[in-house]
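The other protein chains are all here in position, but one chain of the complex has been omitted.
Naming follows writing order (A, B and C), and every chain is counted from residue 1.
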Amino acid sequence: MTTTTGRTDETRPGLNAPAGPTGWTRFSEWLDRHSGQFFITPAVVMILIFAIFPLVASLMLAFTRARIGAGGFKFRFAGLQNFEKQFFGSEQFHFLGTFSAFSLLAWAVMAATTAGIVWWLYRYASTKFSWFGFVGRLITAALIFGIVLMFSATLFSGSPFGTLGVTLFYVFVGCAIQFAIGLGLAFLCSQKIRGRGFFRVVFFLPLMITPIGVGYAFRMLADTSKGPFAPLWQAVGLGDFTWVANAWTARMFIVVADSWQWIPFVFIILLAALENVPRDFVEAAEVDGASGWQIFSDITWPQIMPVAATVMLIRVIEAFKIVDLPNIMTAGGPGIATESMTLHSFFAWRSFDLGQSSAIAYLLLFVTVVVCVSFFNLVVLGRIRQS
Amino acid sequence: MSTNVIDRPSTATPAALTPKRLTISNLNKSFGAVHVVKNLSIDVEPGEFLVLLGPSGCGKTTALRMIAGLEEVDDGSIVLGDTDMTHVLPKYRDIAMVFQSYALYPHKTVAENIGFPLKVRGIEPGAREEAVRDAAAQVHMETLLDRFPRQLSGGQRQRVALARAIVRRPAAFLMDEPLSNLDAKLRGFMRAELKHMQHELGVTTVYVTHDQIEAMTLAHRVAIIDHGVLQQLGTPKDVYNNPANLFVAGFMGSPPMNFVEGTMNNGRFRAHQVDLAVEGGVTASDVTLGFRPEDAVVVDPGQGRFDARVYTAEMTGEQTLVTLKIGEDTLAVKMPKDFEVDYDATVGIGFAIDHGFLFDTTTGKRLDARIADAA
Amino acid sequence: MTHNPLKALLAGAAGVATAVAMAAPTVAQDYSGITVNILTRPGPVIAGRMAERGEEFTEMTGAEIRVDEVPFAELFQKVLTDWATGTNSIDVGVFASGWATELAAADLLEDLTPYVEADDKIDIDDIAPYFREFNQKIAGQVKLITLDGDFQMAYYRTDIFDEYGLEPPRTWDEYLANAAAVHGKDFNGDGEPDFGSCMFKKRNAQSYFAVMSFAAAYVQSKGTGEGIFFDTETMKPKVNNEAWIKAFEIYKATGEYGPPDEINHDVGDTRALLQAGRCAQMIDWGDVGPLSIDPEGELIRNKMGAVIMPGTTEVLDEESGELVACDAERCPHAIDGINYAPFAAFGGWSGAINKNADPKVKEAAYAFLSYMNQAAQSNVDVTMGWTGYNPYRNSQLENLEPWIEAGFTEEAASNYLGAIKASLNNPNMASDLKIPGAAQYTGVILDRELARFLAGDITAEQAVANIEEGWEEITDDFGRDEQAEIYRLSLGITNQ
Partner (left out) sequence: MTATGHDLSSRGLWQRLFEPPSINRMAPGTFITVYALLLVWTLVVLFPVYWVLITSFKLPLDVASGPYFLPWVDFTPDLHAWKALFVDDWEDTLKAYSNSIIIALASTALSVLVGSMAAYGLARVQYKPKLGSILIFVAATIAAIIAVVRYGVEWWLAGLVALAVFYFLVLALSRHFKTTLANGDILFWIISQRILAPIVVVVPIYIMFQRVGQLDTHQAIILTYAVINLPIVVWLMYDFFTSIPVDLEESAQLDGATRIMTFTEIVLPLSRAGLAATTLLVSILSWNEYLLALFLSTSKAQTMPILVAGMAAGERGVLWWTMCVTIIVMIVPVVFMAIVLQRFISKGVLLGAVKG
């Protein structure tokens, strides 16, 4: 005979007629009526205090020049000076890169991109046109155009690009490598092999190590004089070549370390996705005469595409925030070749340049939001709607 | 016997191939300790519609999957036409299969689903287009070619799966309970469609089901399997009217055959108040008498073969099902729909001699004996 | 010398100080129950020895000394925010004397002049004049207690220089020539080629101090008052000229004779290489002497020669921005034609007390700093390499006893102390930048442009131009006149 209300009730008269409302039951009924609010409020309040207020406050900071004086920070309204400095002022080389005259290649790339964007917008406008969608695509197009402009003024014309370019390098090259190897490993593990559990556990290990540890471990590994691969380097004649001296090798050095840590994340989720493709589909394809590759490309891959797109969205969001590895492996060197935007903002903060630090942080937020939202709308939703 | 080497699935546009014979001999399969298929041997005639019938878990699906090549064969051989298929990969067997779940690729349209087997064979789009439209027409799906599976009803999906099997004009069809996910009315309709189509294409077909009505209506011949062992292989009529053993008798027909367990001594079958003379040498001592409900009639007490007590009478539309009790055994008799009887009344049950079967209770085998005509 | 505004201030302050003197207590007082929170950099260097001296101090006075550590790059910002925002969880900050100016400008530092005058054990005059007058005082008031005399010198392997018949470098060209002569040879017998010069060049790791040492001699020739960063009147950066460009280029040129990944080496890495016996020459703070007599340093024990920071024969002519040959009028302090300007990089680790701390705690804090500074303790500490404390008292330079006890040979000790004395007493010693925003001027703008130059992204000319533009922006941001005023004050004391 289960007692319906939570009270021990020897004195209860009828079988399940509750006794008169006591303080406790009245409170729990009130709470039950407002249980909806009860569940959501703590999360909303915490996010408001620790994410929204700081977000707005940080925006305010980005429009000021702060100075530390007796009794705390003094703020002086400086309008768009912090932002203007990044794009056109003395910090332009640091954020966008040193601009040099457009090389032939630069012009070619610019022409191709503009044509591509115009065609893409036209194709969209002529089909199912909706204002909201069009404006969204316009913003994405503007960002792509801006980024390609930046790269063609720097990379394609032979001069180094700034922290924006470096961050995009980490995000896109890093995520591409992590996705390719992660998917490859997941595909291998999904074959009919024994020991899948063992590989799943071992491959999870890198995720558990603190990024700082990974950074220093790889700095040791990459040492060409006393690192483990030194004999190999000497044999190849690269004895005195060092990763950190050259811009591109230093960036790859950081992408390798970052990938070593985050490939397991992609691997585990894609393996779960592969294992969840219904057996019938694969068997049906086999009976229909499809070869191994045809089965993967025509049946398995379309099935796991939505999950793959979501995993990549998560990775892109995380990759934009990269700061630990560049900070401790090369401190942003050589020159500013490996400095990510977060690191750029962190260095500004450390030397008490709050205005510039917030400005750069906001530019990072803007680029991340546009990239992630367009990736979400164009890729992730597209795949989910289709499958 | 030339071994025709098939290195790649035939790319000839699938004209109507001459139907091939499918011979399974001493097929054996066990998953770990469980021996699922015990030396099953069936010889399917070219163009025949053979049904593998049995309760779920009796090994019929495993046998089918072995023919398709989706399960490895432990022992025995499978020969299609003049090619030994035993250890050949599914894609080289020129066999099409319809899955119970239809296995339609959700991200492909109906046309792409049907055309997939041709696409993987590298048949160029033009011919493929045409073959797909033909196959779709045969299953009346030609108007829904650009729909996605999730936009179709159960029946439509089932027909697309069928079309995908037809389109490649395989040497044999394999079907794993394709109708089980449909509602009753649609199932009846699809049964007729399937029967007509197989007859028209004349392709050797092996069909697996646990539904005896499907087996009876579709099959040229039925193979009844229990615990991996072939109980009986014969035409539906043959299997229904003279079951080889107790299992077959009990399995076929619904409501199932009535059984009265009794003993034989000096030529008479005795059980509870039943006492009948038996013609034909019966050596076994424990014998079971079996007769089908539709073969028996309720008569006045003393007039039938034996008397029994009426337990219930259920009006099921076109007939009345009378349930009777003798001792602990219950029996069922189908009577015309306007038949009335009082509960607990004692009545007689009569049935014709050739509708009474005698089985050796221990071995289950049917005895070559009949009830003597004398009351 | 025109009337020195600072001296007037000093006279006024002295008057005030005497009035307050009576209030300041003598040193050996009972402070049981008081906790002094000190914040400094991590690792055995600086903090380790201080903690040991802290235990001794607790036995003497009962005051509990807590030494907290935080990464070097965060130290200044932690102290500044802790005191500026009134959190006051830190009582004593031990950091570079150069940083103190910004704290003093924000009126956050306790004026220690009365404490010093009342303190009979500190023997303030024993402290080398440069550190006593210049390093510890801001605008005439003693705001810091020196714990470590920091300036940079050049070091060379005496055994290798003898073996290859090389002379200690007096100018940067000689430094490069020596490096070229021995680069690639094997110094420590491990069969691998070693390096003619080891130089720390990593970004965000104090490399800007090294390049300042290179530039000091080129830019300053008329004594500390001239300064090497800004024009004292107009506060216009003295960077965009031939002197700094030459300094950048030579600094980069040392790379040809150094380890391949030198661009990623900080001062710790170069010292590790030195101790492994792989470097023929290097420039560094005073730590190298004691390091060579450390247990890990036996490969270079008594093989390290020290010499004043190499000078130049050409000096900057401010109007034209060109380098012109040294002559008596232009280089008054030149020694046989070579203008030396040893650079007081970093100013040395000193202790400063939080003005808003509890008075009792301030007393105990001062007592502890004085205890550490007194010759009895500091003379021992500076001889131990791992402590990171370098000599700054004359008594430490005169008698060789403690050094020989510590492991130096007589000849090595006199060479090391001789080089320090030569540097300390050189009237043309270049002072570190001590104005508000110093961290932005040097740590951000100069360090970043240097890193870009070393990485080959930009030329030396572009680098110095960018630095000038960056510094002008900071100066305008902080207010040109205040910055100029404080800059003049920080150079005010000339070395009599």
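What we mean here is this: a contact is a pair of C-beta atoms (placed from the backbone, for glycine too) under 8 Å apart; a residue touches a chain by one contact, two chains touch by 3 or more.
Everything numeric here is computed off the predicted structure, so don't read it as measured data.
*Asks:* Specify the shown partners of the omitted chain in the complete complex.
*Replies:* Taken over the complete structure, the missing chain's partners among displayed chains are A, B, C.
*Asks:* Check the options A:F99, A:W120, A:F145 or A:F199 and report the residue that touches the missing chain.
*Replies:* Of the listed residues, the one touching the omitted chain is A:F199.
*Asks:* Who touches the missing chain here, C:E110, C:E226, C:D287 or C:D432?
*Replies:* Only one listed residue reaches the unshown chain, and that is C:D287.
*Asks:* Please give every residue of chain B in contact with the chain that is not shown.
*Replies:* These residues of chain B touch the chain that is not shown: 1-7, 69-72, 77, 79, 82-85, 87-90, 92.
*Asks:* Take the complete complex as the reference. Which residues in chain C touch the chain that isn't displayed?
*Replies:* Residue positions of chain C that touch the missing chain: 39, 41-45, 68-74, 78, 81-82, 85, 87, 89-90, 190, 267-269, 271-272, 276, 287, 296, 386, 388.
*Asks:* Could you pull out which residues of chain A are in touch with the chain that's been left out?
*Replies:* Where chain A meets the chain not shown: residues 2, 4-6, 28-29, 31-32, 35-36, 38-40, 42-44, 46-47, 49-58, 60-61, 64, 73, 75, 77, 181, 184-185, 188-189, 191-193, 199, 201-214, 216-218, 220-221, 225-231, 260, 264, 268-269, 271-273, 275-276, 286, 292, 306-307, 310-311, 314, 317, 320-321, 323-324, 328, 342, 345-346, 349, 354, 357-358, 361-362, 364-365, 368-369, 372.
Basically, only the chains that are shown with their structure count from here on.
*Asks:* So which chain is farthest from chain A, going by the mean of the CA atoms in each chain?
*Replies:* B
*Asks:* Taking all protein C-alpha atoms shown, work out their mean, then name the chain whose own C-alpha mean is nearest to it.
*Replies:* A
*Asks:* Indicate the whole-number Å distance between the mean C-alpha point of chain A and the mean C-alpha point of chain B.
*Replies:* That gives a centre separation of 57 Å.
*Asks:* Determine the centre-to-centre distance between chain A and chain C, using the mean Cα coordinates as centres, and give it in whole Å.
*Replies:* Taking the mean C-alpha position of each chain, the two centres sit 43 Å apart.
*Asks:* So the centre of each chain is just the mean of its C-alpha atoms; given that, what is the distance between chain B and chain C in Å?
*Replies:* Spacing between the chain centres: roughly 97 Å.
*Asks:* If we count contacts the way the header does, which residues on chain A are in touch with chain C in the complex?
*Replies:* 65, 67-73, 89-90, 93-94, 98, 159-160, 223-225, 240-245, 247, 330-337, 347-348, 350-353
*Asks:* Inside the complex, what are the residues of chain C that reach chain A?
*Replies:* 73-74, 77, 80-81, 84-86, 102, 106-108, 192, 202-205, 259-261, 263-264, 437, 439-440, 443-444, 448, 451-458, 466, 469-470, 473, 477-478
*Asks:* Quick one: in the complex, what on chain B touches chain A?
*Replies:* It is residues 9, 68-70, 89-92, 95-97, 99, 101, 103, 105-107, 116-117, 119-121, 164, 168 of chain B that touch chain A.
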